[in-house]
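Quick one: the structure is below, questions incoming.
Complex shown without one protein chain; remaining protein chains in place.
For clarity, chains are labelled A, B and C in written order, and residue numbers in each chain start from 1.
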Amino acid sequence: MTQDNAANAAHDLWRELEADRLHEECGVFGIFGHPDAAALTALGLHALQHRGQEAAGIVTYDGGRFHAEKRLGLVGDHFSDSRVIERLPGKAAIGHNRYSTTGETILRNVQPLFAELESGGFAVGHNGNLTNAQVLRRQLIQEGAICQSTTDTEVILHLVARSRRNRFVDRFVDAVRQIEGAYALVALSTKKLIGARDPLGIRPLVLGELDGHYILCSETVALDIMGAKYIRDIENGEVVIISEDGIESLKPFPQQQMRPCIFEFIYFARPDSVVQGKSVYEVRKNMGIELARESGVEADVIVPVPDSGVPAAIGFSQESGIPFELGIIRNHYVGRTFIQPTQRIRELGVRLKHSANRAQVEGKRIVLIDDSLVRGTTSVKIVRMMRDAGAKEVHFRLASPPITHSDYYGIDTPEREKLLAAQMDLEGMRQYIGADSLAFLSVDGTYRAMGYDSRNASQPQFTDHCFTGDYPTPLADLDAEGKNVKKRSLLAEAG
Amino acid sequence: MTQDNAANAAHDLWRELEADRLHEECGVFGIFGHPDAAALTALGLHALQHRGQEAAGIVTYDGGRFHAEKRLGLVGDHFSDSRVIERLPGKAAIGHNRYSTTGETILRNVQPLFAELESGGFAVGHNGNLTNAQVLRRQLIQEGAICQSTTDTEVILHLVARSRRNRFVDRFVDAVRQIEGAYALVALSTKKLIGARDPLGIRPLVLGELDGHYILCSETVALDIMGAKYIRDIENGEVVIISEDGIESLKPFPQQQMRPCIFEFIYFARPDSVVQGKSVYEVRKNMGIELARESGVEADVIVPVPDSGVPAAIGFSQESGIPFELGIIRNHYVGRTFIQPTQRIRELGVRLKHSANRAQVEGKRIVLIDDSLVRGTTSVKIVRMMRDAGAKEVHFRLASPPITHSDYYGIDTPEREKLLAAQMDLEGMRQYIGADSLAFLSVDGTYRAMGYDSRNASQPQFTDHCFTGDYPTPLADLDAEGKNVKKRSLLAEAG
Amino acid sequence: MTQDNAANAAHDLWRELEADRLHEECGVFGIFGHPDAAALTALGLHALQHRGQEAAGIVTYDGGRFHAEKRLGLVGDHFSDSRVIERLPGKAAIGHNRYSTTGETILRNVQPLFAELESGGFAVGHNGNLTNAQVLRRQLIQEGAICQSTTDTEVILHLVARSRRNRFVDRFVDAVRQIEGAYALVALSTKKLIGARDPLGIRPLVLGELDGHYILCSETVALDIMGAKYIRDIENGEVVIISEDGIESLKPFPQQQMRPCIFEFIYFARPDSVVQGKSVYEVRKNMGIELARESGVEADVIVPVPDSGVPAAIGFSQESGIPFELGIIRNHYVGRTFIQPTQRIRELGVRLKHSANRAQVEGKRIVLIDDSLVRGTTSVKIVRMMRDAGAKEVHFRLASPPITHSDYYGIDTPEREKLLAAQMDLEGMRQYIGADSLAFLSVDGTYRAMGYDSRNASQPQFTDHCFTGDYPTPLADLDAEGKNVKKRSLLAEAG
Partner (left out) sequence: MTQDNAANAAHDLWRELEADRLHEECGVFGIFGHPDAAALTALGLHALQHRGQEAAGIVTYDGGRFHAEKRLGLVGDHFSDSRVIERLPGKAAIGHNRYSTTGETILRNVQPLFAELESGGFAVGHNGNLTNAQVLRRQLIQEGAICQSTTDTEVILHLVARSRRNRFVDRFVDAVRQIEGAYALVALSTKKLIGARDPLGIRPLVLGELDGHYILCSETVALDIMGAKYIRDIENGEVVIISEDGIESLKPFPQQQMRPCIFEFIYFARPDSVVQGKSVYEVRKNMGIELARESGVEADVIVPVPDSGVPAAIGFSQESGIPFELGIIRNHYVGRTFIQPTQRIRELGVRLKHSANRAQVEGKRIVLIDDSLVRGTTSVKIVRMMRDAGAKEVHFRLASPPITHSDYYGIDTPEREKLLAAQMDLEGMRQYIGADSLAFLSVDGTYRAMGYDSRNASQPQFTDHCFTGDYPTPLADLDAEGKNVKKRSLLAEAG
């Protein structure tokens, strides 16, 4: 068992590093009518790689048959091989990047998922999380459905398959009317590419165009990489149907104000993406500027925690006039594979990934800027690393408010009791982290960085429950269970 | 494309060699209550490896959860690894060896298949072929079922899941009452190990016992390898339920006379197995003896086509008094992996697998003994090899009757028009093969070798339609289609 | 460590099974001037696969550059891939199958080995074992040579490289004059294919021809597989040089009587090979006939230990009139990969590979025929298996004399103290094995089976020291060490 223990311990270290970040489950892409459909989907998924690194899948339809390729690992590891792309013929394709929150990263869970109807097959890729998937799954199984994956997404397939409607689009609408929570969906039938966004627009989905063919994708960077044109964001509660006849829009839900997830701006989206019309990089810089205004401090250098803290640090530096320096260097070669063979090396922990740039730190008063604080375990180590490198003072600044509540809409957050800000007050956190001072951006400061005067408490502009506890939808699974039971299959299977 | 062409051509050669043999789809194994359940199942599958070499799977239940491991390749390639076995905890296990008749050897088709019911999960492994699976599948999809595999076996899972009965055993019986064709099933629920054999007992299933725990398996050799005791063959149309309370037997079908598949004796079962109380080796030797009686010939040596012709050749030699010699040597290192890189080498064909033992052949009159004749393509080459090695006369003798009809019960036979005996008369076949004389064992001779005076035409003792055209069950799928449509999914997926 | 222990234990079981057989180190093949040189070499190595299964290598020369491919595993696993063959251009090729006697099966030990001279490169493949390799290696290292492999063969390369002669052939002859022991060599320079056999002709090497191009190979089966013509055996002490100018023969050693290794006939060569003009199958059958004459016994059936005991068993049966039956069935799917995950299964041991055919054994007096007896560990288990299957009497007959001495010429024999016949007398062995009677073929009987009246004690016709202790050459390494030190590098490297 020694070896497994070592591997477990190493995996634990990685998990510890990872567990102190937020994770999103997935990016989606779809294209209709393009001769290079599969290759472009691979390229789009590559641009969306930051949304999910554990697995990727592409399904195409060639006019007669569907073709699927699903692989664990990065998009570039498999889907850049022309032999794989050649096994994906057809002019219509959808693709999916997966980040898995459970240990069950097995192929049968990798999306897009596929099902056969009497009228033909269809495939679905999903970014987000359904809050009533367990309740629906239980009903479906009672009725004799056989679930092959452990994903909430499979529920959608069963709802489509069981719909009494005839046309695929009607079945699809039937299905989405039954699900709750957050979703950006791409679906492919024998005749149509469909996109759908939940009634609040929690997860993002944009429409683009290349060579006269429509594209659906999670972020604009997937358009940029292939020189495609951005058309518009899909609206909250909108279902778009793309076929040879062009594009059609349905609004099967009662009208609601949009409430996109604020974390796309703070952490998830790539800085060069434009989400809901806003440059993500600009928003993050603004957060740094607001933070400098709210919680300025006398110091010699502004040091970002790479890479996510960089835009806010640039903003903080520009607003405060204190020079921006790379006081921490990131090792780009660290991957999930780096396990640590001995106890001694495990203790080195964070140094595998980050190292102090002593020349910029020694004898200086530094302001460390990070995008957000989750468990605080990494922050403790980074502050210590700065002190070991000779920092005279370490002021920690977070370019977002304290995270006090878990997410159920597709962000992999720890249980509430593991969120540092849910356990301690500001002074407690400062002591835990070991900083000379600690400050978070206020909720209103965050909204100011987004271009609003403040949060509209009666009708909030964003989904921001992690900071406020204000969950925008019912949480049926959670209520049913009394607690958030992990989605576990009765079957454990390695892949 | 050059390379793929070469690989295809090579694969074609292998297929050509393989296509001239009969193949059975699968072996099954199950054990209940034994602490080494998974390891013993791996061992049993190893002993049944001859029944399916493309993939293997094991499902265990540990009292709380099911665990599955499925792998392409031989049992020994994967399931002899203690790490794999350790991932299969529990005292109850079922396993399956797969021979795939289509190109779609992908993991989601590998058995045992698993499904979750409201009352818990269950897994099924199947040897045989259902003759109404397509008809049932179409109905199920119309009703909104989602099929994940392209196997006929999945239909059984859906029927169980949709049954209105409560107890798992009742649901299982509900399901088997709807299926037609040939099956030996092992199923595992949270409380029970179930075995079932179709109403005619076409495919074999035996009951054994080790250390006080029951075992179900396709052949007695899987008992012998672990020192387990043979108890009895499961009867035709019998369902046995093994639980902590012991063993129970159900007979949910109207009583019928058993009619096991005669090819188990001729070709499939291992010679050291005892099937329906008969030593397979003895039966094959008897076939050689009967053949010598029916179609004796003046000759110098009896040469078996290795390895399947050996027992009959021993019988023929003993009956005729002509010495038995290994005039053909088999290369045991030939596997599916041996593809042929150049055209020249492809033409060598059969020599990769068999070579002439010139010293026993040169200048001699030889009687070649093989178990059966399918397309004849290999036989042509073997006769030519004998002549190239200097044989003076080559008399070809087959220890079974001419195969004139395709099988739909789990034997992978070519379409009828590719069966040599369906196309030509005896003299035509002799000329095609290039032998000096050719003879088949008669149908009655075959039954005599089995211990009967002759075939009982009104109530045949065996399923023998390949020789007689007398199919023992309706063929619903075939009738529905007008022809035997290949089971193809709408989804092509590589694995 | 559990897992490694399990893997080790399992590996130990396999080693136990394997350790009770003799092993030969290697087969060689060379062809000159043929456009399909690499593909034919792969095919020849495939036919010689029984001489070494751990690794294979091919070196070609394309007129400008040498190309090498070396792989662990079977020939068919890698060299049947057209992409590998395409990386081996050129009309001249040599190849090598390796059986490794130590744990160091790493790529740098896989032959053919290659070296660069000022005048160009050359490659060498070697079957056999040098008895003064350690002595020579030590001298070479003293002189500053750097050895990269741990093989005795590398010594030959250094001797060629250091020769003061100019022409490659002269350097090669210089080198072979310094080495002692057993060798069949194929060497490839930029202009020539060279074959060489040691002064006594201990290891085999034959000359053939295909499409007008010469072939050198260990056994005639490598000619048969490609339809090549056998020309003659290379003589003992002969060096043949094949070039565009044809073939030339050198005899650089004093004339001696040939003394080929007797074990090629008893065990190593394929039964369909013709070695030194004798059919191996015939010789083995003769050994069975002589054995029946010397040690006949009242019995019901003759049962061969498969597969090596079959020809002798056929001879014994024909001579004695007792019927030959397959009382033991071999599982062809057992490979080195079959490790046993639990202690219980490890104890099953031999049953993974062999099983009793109870119908032929139960209640019978059986004569078990095997080719030779090494440690006896497998024999014990096979006798017990026969008794478990109900044998009334078990008479064990070996178709060769007792092995009392180790080999140093390329056969992997255990140390002398582990050879059963070196430890016990006949009655001791009988009791150890648990047989009712035990008999070996006499040395003179063995020579009679080879066509001689008896062994010529003053000038023995064969290398037979394993039976007689009469080593045909000096054993310099052994003398230097006082004992047979394992060839270990100072460097342990995994591959």
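Please note the rule applied: contacts are C-beta pairs under 8 Å (C-beta built on N, C-alpha and C of every residue); 3 or more make two chains touch, one makes a residue touch a chain.
All values derive from a computational prediction rather than experimental measurement.
A.B. asks: Which residue among A:235, A:282, A:393 or A:470 touches the omitted chain?
C.D. replies: Only one of A:235, A:282, A:393 or A:470 touches the chain omitted from view, namely A:282.
A.B. asks: If I consider the whole complex, including the chain that's not displayed, which of A:47, A:92, A:110 or A:383 touches that chain?
C.D. replies: Of all options in A:47, A:92, A:110 or A:383, contact with the hidden chain holds for A:47.
A.B. asks: In the full complex, which of C:158, C:354, C:405 or C:455 touches the chain missing from this view?
C.D. replies: C:158
A.B. asks: Residues of subunit C in contact with the chain that isn't shown?
C.D. replies: 59, 65-70, 87, 107-108, 114-118, 120-121, 138, 141-142, 144-148, 157-158, 161-163, 489-495
A.B. asks: Residues of subunit A in contact with the chain that isn't shown?
C.D. replies: 2-3, 6-7, 10, 36, 39-40, 42-43, 46-47, 49-50, 53, 74-77, 80-86, 221, 224-227, 270-272, 274, 279, 281-282, 307, 310-311, 314, 318, 323-326, 329, 331-335, 337-342, 344-345, 348, 351-352, 355-360
By our rule, only the chains that are shown with their structure count from here on.
A.B. asks: Based on mean C-alpha positions, I'd like to know which chain lies farthest from subunit B.
C.D. replies: So the farthest one, by centre of C-alpha atoms, is A.
A.B. asks: Can you work out the whole-Å distance between the CA centroids of subunit A and subunit C?
C.D. replies: 61
A.B. asks: Taking each chain's centre as the mean of its CA atoms, how far is subunit A from subunit B in angstrom?
C.D. replies: Their C-alpha centroids are separated by 49 Å.
A.B. asks: Among all residues of subunit A, which ones touch two or more of the remaining chains?
C.D. replies: none
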